[in-house]
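Okay, here's the structure, questions in a sec.
Removed: one protein chain of the complex. Kept in place: all other protein chains.
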């Protein structure tokens, strides 16, 4: 008996010993990623996994400046119609293939032509790609595109092995071959994705884990319990009411950053019959609705004050935020007066919202606040796929919904507010706004872009097809042992420089 | 044989029913169960009288506050009074429980008895269709319903009832098979009694106990299922309260605000317990062999 026990102890020690030499990082994700192919995937959590699996041409720093990754230098010419990039030397893909200019060309072409590609609209501005020499590549654009670097810092800029892609075609997702610091090992759907260190990576010296395991745990309470029990080392999207719990726990730490997205109320003002309401037709009614909402109280009650109130498509922390239009304070009296002026007192409308706990809470608080100004808001919980359909078909009056956000401000507004925008479900259409947003897309001059966005924000604030309410923070909970984690506004988990203290 | 038939009394006879009523009143469990249910029915009907606060009124200064004199059972995630929501929620939840089970019984029992009694191709058709419905995930049924009928509590009850009905079909069929094999049914057949009479007089009363048990148990499932339907946009929509939805929201605050989940949980337990005790009492009272 005793001998058995000591044997078991010895075996346990050996396990601990080997764990120290083979360091594993276990990360809890809130959703299950979809297909693991940068050209086909669409989920947020998928991008988190790519951050370890795939290198991009360029990366961002925490202040949203572009920094080298696979491209070491770049240069615009020809009035913003040509982008030339110098590539990193000595980079290989996980299958041993060499990374070079021809690989970049093949990747961009794959994004443009693979029938299953969901990147087509992102790389539309690229006309052709030239291989100047093995380590120099030139992008020839159809028109200047200020968003291109941002695009190349995301999925469209992720480089997959051209050989593997040619062999697997659309089936690449089964075993993705990139050039990132980790390579793919296995995946169990809705459960885990396992990656192991790629020793030949150009930055391998900065990687201190031998294995990364991403585990899907949708319930936020359960995700936290797994971290507390030591079954995870870190988790993404900590639920705001749990922040206090984590802060009180000496074995855990909280890291957060304001994200790039927003949450708000999208109002149907031009999409079919259901837009023909005072709310859809009269900007005064929309203004009254905005004035009835106390953003600070909403944030406090629903999210324990974790997020950042806002009133524009970029957060008040962004350099593109229009400082002349600050977040308005609540003014119930004025809201009532506006409603009266518009002849819409006691106006009733239906607001749909995605059926998750946070949005449900927020919807109920908005309803209560609006009621004090004389709005009768009917709530309708809607399952997400249905909501998308209703919204694009115009079968809604208002939706409490948000946007995950993009590095370039264009990604937060162009497709939503231009007359032909792909996701403009309000069908809001103002040629003036179109002109400003198109112009902002075509210049690389930041000062000029700021001016253009400021003018657009001024008009949008007057007409309010979308009432912006707050900018969610990304909140991570980590074991205190984990060191060197830097939060980025794009919420990607970059593993370089992270390590576990023993 | 005819003698056997005659000795099996009928629950539908008035004389027996009054005797059963007296037996029920003497049954301790039934009394406790009845009292529990009566309590909640009174609570539901008199909700405006008992509630201390408006069930929908939010107080942003009192979010997730522990029970106190101001809020007897504490406040919820956006500062509403849990006690008042519990009282008002009794309306939704009792209704959801009872109506959907009644719907399931009304649909399931006749089909089950028919399948078991008739046998042959009738049994085959009913049983296979029943299996098809049972195999279909509840979620798909529910979302399809939500889309078709539009969101309302009534439709939620129909959806729950429909998805619970196959269990009753199965149970009724299984029990009918047992009873059909009893000698007194053979006897009744031999003397040429009409099928409807045999079913009403002999089959139904004797398949009653397991159905009763299942009904009282399904009430609990139905009350909880209502919450998942309102989540899909089919049932009671927020901010109107129901026990199930209170409970499902509370699970996000299990650590921070345990009172949010304890009270609706206790309420569901008491109602289900009440119905089960009453069910036991009813079965004993209606048992022709009891004394």
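Just so it is clear, A and B label the chains in written order, and each chain counts residues from 1 on its own.
As a convention for this text, contacts are C-beta pairs under 8 Å (C-beta built on N, C-alpha and C of every residue); 3 or more make two chains touch, one makes a residue touch a chain.
The rule we apply is simple: contacts and distances are computed from a predicted model.
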Chain left out of the displayed complex - its UniProt protein name, from "Bifunctional protein PyrR", "2-oxoisovalerate dehydrogenase subunit alpha", "Fe-S cluster assembly ATPase SufC" or "ABC transporter permease": "ABC transporter permease"
Residue, one of A:132, A:423, A:446 or A:459, that touches the chain absent here: A:423
From A:82, A:140, A:211 or A:228, residue that would touch the chain that is not displayed: A:228
Residue among B:47, B:63, B:82 or B:143 that touches the chain left out of view: B:143
On chain B, residues whose C-beta touches the chain left out of the figure: 28, 124, 127-129, 131-137, 139-141, 143-144, 146-148, 166-167, 170-171, 174-175, 177-178, 180-181, 209-210, 212-214, 216-217, 220-221, 224, 247-248, 251, 254-255, 261, 265, 268-269, 272-273, 276-277, 280, 283, 287, 289-290
Contact set of chain A toward the excluded chain (per top definition): 32, 34-37, 40-42, 115-118, 120-122, 170-171, 173-174, 188-191, 215-219, 221-222, 225-226, 228-231, 383-386, 388-390, 392, 403-404, 415, 422-423
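The rule is short, and it goes like this: only the chains that are shown with their structure count from here on.
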Whole-Å separation of chain centres (CA-atom averages), chain A against chain B: 45
List of chain A residues in touch with chain B within their complex: 220-221, 239, 241-242, 244-245, 297, 300-302, 355, 357, 360-361, 363-365, 367-368, 378-383, 386
Contact footprint of chain A on chain B as seen in their complex: 56-58, 60, 63-64, 77-79, 143, 146-147, 151, 230-233, 237-239, 249, 251-256
